[in-house]
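Every protein chain but one is kept in place in this view of the complex.
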Amino acid sequence: MGGDAFEVTVNLVKMAVIFLMMVQMVPILVWAERRGSAFIQNRFGPNRVGPLGLTQLLADAVKFIMKEEFVPGKATALLFYAAPVVALIPAALSLAAIPYSVPVHVEAFGEYGPYVFNIQGYEAGLGILFILSVSSLGAYSILMAGYGSANKYSLMGALRASAQMVSYELALSLSVIGVVLIYGTLNLSEIIKLQEGVKFGLPNWGILYQPLGFVLFFSCAFAECNRLPFDLSEAEGELVAGFHTEYGGFKMLLFFMGEYGHMMVASCLATIFYFGGYNIPYCTPTEVLQILETKFASSTVASLLTSLVFLISFLIKVGFFLWLFIWVRWTLPRFRYDQLMNLGWKKMLPWSLFNLILTAAAMLILKG
Amino acid sequence: MFSSYDIVFYLLALFALFSAFGVVTSASPIYSAFFLVLAMMDIACLFVMLGAFFIAGVQLIVYAGAVVVLFVMVLMLFNLHQETEAFSRGTISGMAKLGVTGLLCGILATTLFHFASTAKTIAAEIGPEESTEKLAKLLFSDYLFGFEAISILILVVAVGAVALSQLKGGTHAKS
Partner (left out) sequence: MLPVLILGALVILFGGGLIFLVSFLGPSKPSAEKSMPYECGLVGVEKRDTKVSVKYYLVAILFILFDIEVIFMYPWAIIYKSNLAEAGTFLFIEMMFFMAILIFGLFYIWKAGALDWE
């Protein structure tokens, strides 16, 4: 973690900032979803509360806080209360392992030596493995919620949702392995660095090498986040509301925070693997740093601004994928459960295996 | 005084003992399964402390993320009632429990005293990527046969699981 107190404080502050960022992004995403869905469905979304309806979720949050807190009669209270909290953990831990931008180099001043700030919660050497292992724990919050509610429909919904998550995790992991094959490393910062530059006139991004992998990854990400068209477990009107039938008020808000957190992680990973992470097409971080260094005297400020520029580029790409999540949700109809499982096992799994074999064979033939 | 490594290790070890105790003494089987998840996650953290980062990831993905999910799903399907007591009573079973516990403690103590002096010199200070690469190289050169044999083992388990599910009287029985 760092020997001296400075590194420890820096790490703690980064943890807190990233977690709070995740919590704060949820209102923005919900607003985007409600306005976006409204425009897709040719109606107005919330536009009364605050400018453009932006503070709608603040009003909703206040309402949630004032609601009555209840536990269903025969529920096991510990599991019932723990499930929403456990839903937050995979998303928060994954978001802290993602590199958002170029590291900032602060030069020495006074007796404090030069320091490199990573715009990343903590540097996970095996970043991909860490994120996938933590995401696989997401099935537990669903199972705890379903069982703790003492409602047999919740239980059935929870079992179906966890069976779905588990089936699509396979195809997800296999498409991620395709990316790891191409770049030869599990470290996310390395993968981003290897996507600089151009190839055949196009930016040297992952999607050039793994188009099928991208389609598979993104489709499986929908299933992992329980989003339409795979949201049978939360479908209104089918299994009542699935595993979170008995949840109301603030605990429900925590579940949605977890779901949006998972969406953010999936979008960030899609950007990093297939769209160059924080790279801007046709220029590299060192070039931008040099341009900025000629304009500003201090190299610390130049480094900071470079980092900011690349952070904005990363956020734009992630925002595009989040919008894609919302767009698809309000456009496509829902899958039936047997269609869903068929798709997962009989189509996604064989295609991702085929993608892997093809990638390995192509690498062997082209470079061996 | 203790270094930060020691403090974290003792905290993790305490938590592992607490989870394991919870697995054994819970009255409800589902609580036992959830304590087992906690124990698995704790063991993954201990692997990270030892520098075996890849194994920690494998532990989380396979054990905590797949095997115990299977346990929990199946336990929930069974709709078990809560046991009235966590432990069975009786003289013979009590003596058997004491005997087995004594045996295990004896083995543990012997191992600890035998290997205590050489324990800390084993973990080398290499980073996660390097250790995983070394593991990969070993897996595909020295342990190649074991690696290929595992695929046959997985095939056998898959065939066995499908055959079990098609036993007479079940929902998937072949009529």
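Lettered A and B in written order, each chain numbered from 1.
Going forward, a residue touches a chain if its C-beta (ideal position, glycine included) is under 8 Å from a C-beta of that chain, and two chains touch if they have at least 3 such contacts.
Everything quoted here is computed from the prediction, not taken from an experiment.
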Chain not shown, its touching partners among those shown: A, B
Options A:Asn151, A:Gln195 or A:Ser267, residue touching the unrepresented chain: A:Asn151
Residues in chain A touching the chain absent from view: 1, 11-12, 15-16, 19, 23, 64-70, 72-74, 81, 84-85, 88-89, 92-93, 96, 121-122, 129, 149-154, 159, 163, 166-167, 169-170, 173-174, 177, 180-186, 240, 245-246, 249-251, 254, 337-338, 341-342, 345-346, 349-350, 353, 356-357, 360-361, 363-364, 367-368
Chain not shown, touching residues in chain B: 4, 8, 45, 48-49, 54, 58, 61-62, 65-67, 69-70, 73-74, 77-79, 129, 132-133, 135-137, 139-140, 144, 147-148, 150-152, 154-155, 157-159, 161-162, 165-166, 170-172
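Note that only the chains that are shown with their structure count from here on.
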Distance from the mean Cα position of chain B to that of chain A, given in whole angstrom: 29
Complex contact set, residues of chain A against chain B: 1, 76, 79, 124-126, 129-130, 132-134, 136-137, 139-140, 143-144, 146-147, 155, 158-159, 162-163, 166, 185-187
Partner chain A, residues of chain B touching it in the complex: 4, 28, 30, 34, 37, 41, 44, 53-54, 56-57, 60-61, 64-66, 69, 72-73, 76-77, 127-129, 132
